[in-house]
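One structure, as structure tokens, below. Some questions next.
A single protein chain has been removed from this complex, and every other one stays in its place.
Let's look at chain A:
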Amino acid sequence: MSTNSAASMEVEATLEQTQAETRRILLEGTWAPDAAAGRNAVCRHANITRSIRFVQRGIAAAETHYTYRALRTLSSLRKRFQPDALAEAIAAYGACDNAPATRDCLAGMLRLLGLQPAVGPRAGACEPEVCLFLGLLLLLHLLDGGHHERGVELSELLIGLASGSQRRTLDPIASRIYFYYARFFEVAGRLSDARPALLGALQAATLSGMKETKAMLLTLLIRNYLHYKLYDQAERLTAKSDFPADAPNNLLARYLYYLGYIEAIQLNYSQAQMHLLEATRKAPSNAATAGFQQAAHKIYVIVELLMGNIPERSLFRIRTLRKPLLPYLELTRAVRVGDLNRFQDVVSRYESKFLSDNVLVLVQRLRHNVIKAGIRSINIAYSRISLRDICLKLHLDSEEDAEYIVAKAIRDGVIDASIDHEKGFVRSAEVHNVYETSDPQYAFDKRISFCLGLYNDSVKAMRYPESNHRKELAHAIEAIKRERELAQELENEDYDGDSDEDAMDEDL
């Protein structure tokens, strides 16, 4: 009973303590009382220290949102980077004896900064997370400064440390380390060399259940394969591996974009369109993600055209998309009108742009769509038209070609018509009332299932961050109440002292 009350007291105390901690960390940025000697140094790299406190807090509480908070401070730290502040931070945490791998890692970082590894007075515990966090900061600095070779070296060092340990708290930091690892190889032009390490890391991450790292590695590997145009391998990777469904949204958006691109290459347009649309929706649309939105929308426009739909004009008016998507707007206009000459014109004019966007082959598949659109518009406008006129309007080579093309269009369901061979004309079938068919039902069904899917996803994504504490607190309050009641009952019951004496005898 007494232990129960003690436990409950502890629970309450811990809750208060956590809140006090956080407040103190945010406001003051100092930690242990024995840091008096290094107080000046601490203040100089106070920002770094604050972030590291968050990381350590995250490890202690095994809660990821502390780590994410620390990672969010990275962008501001990056802007105000001072090498000596980082060096001091490394020195402060670097003199630990119980983790030689970490210590070597930190020493390596100091070397890369061009400074001597100092022997610091503190011999506290240093976790790999702290080391990786500092390493990440240094990586960002090297990337900004353009020191690619040093960046490659440092990232190899860091992933050696990351792959050596299997701690779950390492997950968010490790995933970012892998991202910069691949990025350094990419800017150094040696992307295929990164592949073995990434594949090994994927295996390790899957086995140890590190979801965010696994998601990041999958996107990095697909990007790697797409860079070398190994579409078969990329497709096999997506088919065989399992993208974690609860990965952060930005990773999911990237993965969906790559998936959509691969499917578009392999002529699976309906899936591609779905995935690309989801990618554009999952990614936030602010200034930092403008590039991603542009890339995703470019492929989306082409896939829509290949499916025979015309993307909406409002899509091209979005401020961040207006200029990059200008060639695609011209392309859409040419396809919509159905004019083959105009289409050829646009393709040749913007060929270099399409080539740099990696969509040239997709664009060339659009030729067929231009003709289809042309035939469709002719069919709607005329109830009966001679084959010769079709041939002239679409700039085809001969009447026979026109006949074959129209027959194929009829077979594919593009138009609803019949050809009269002897008299040489095409007669359109009469227009049905579309509401009599089941098309509206089908369209409604698609929208309904989308909304229901969205609802289910948002229910699954809801989080209740404080619920653990509240539950414990609730139990604690219950326990206290029960105790008080029991104590009261005991008081009320035994006034004759017998059980007291018995109890005292037992104690003796």
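To be clear about the criterion, a residue touches a chain if its C-beta (ideal position, glycine included) is under 8 Å from a C-beta of that chain, and two chains touch if they have at least 3 such contacts; residues count from 1.
Here is the rule we go by: contacts and distances are computed from a predicted model.
A.B. asks: Look at the options "RNA-binding protein 8A", "ADP-ribosylation factor-like protein 15", "Centromere protein I" or "Regulatory particle non-ATPase" and return the one that UniProt uses as the protein name of the missing chain.
C.D. replies: Going by its UniProt entry, the chain not pictured is "Regulatory particle non-ATPase".
A.B. asks: Which of A:60, A:207, A:288 or A:448 touches the chain that is not shown?
C.D. replies: Result: among the candidates, A:448 touches the missing chain.
A.B. asks: Which of A:190, A:432 or A:481 touches the chain that is not shown?
C.D. replies: A:432
A.B. asks: Could you please point out the chain A residues that touch the chain left off the display?
C.D. replies: Chain A touches the chain not shown through residues 228-229, 231-232, 265-268, 355, 360-361, 365, 367-368, 371, 396-398, 400-401, 403-411, 417-422, 432, 436-438, 441, 445, 448-449, 452, 455-456.
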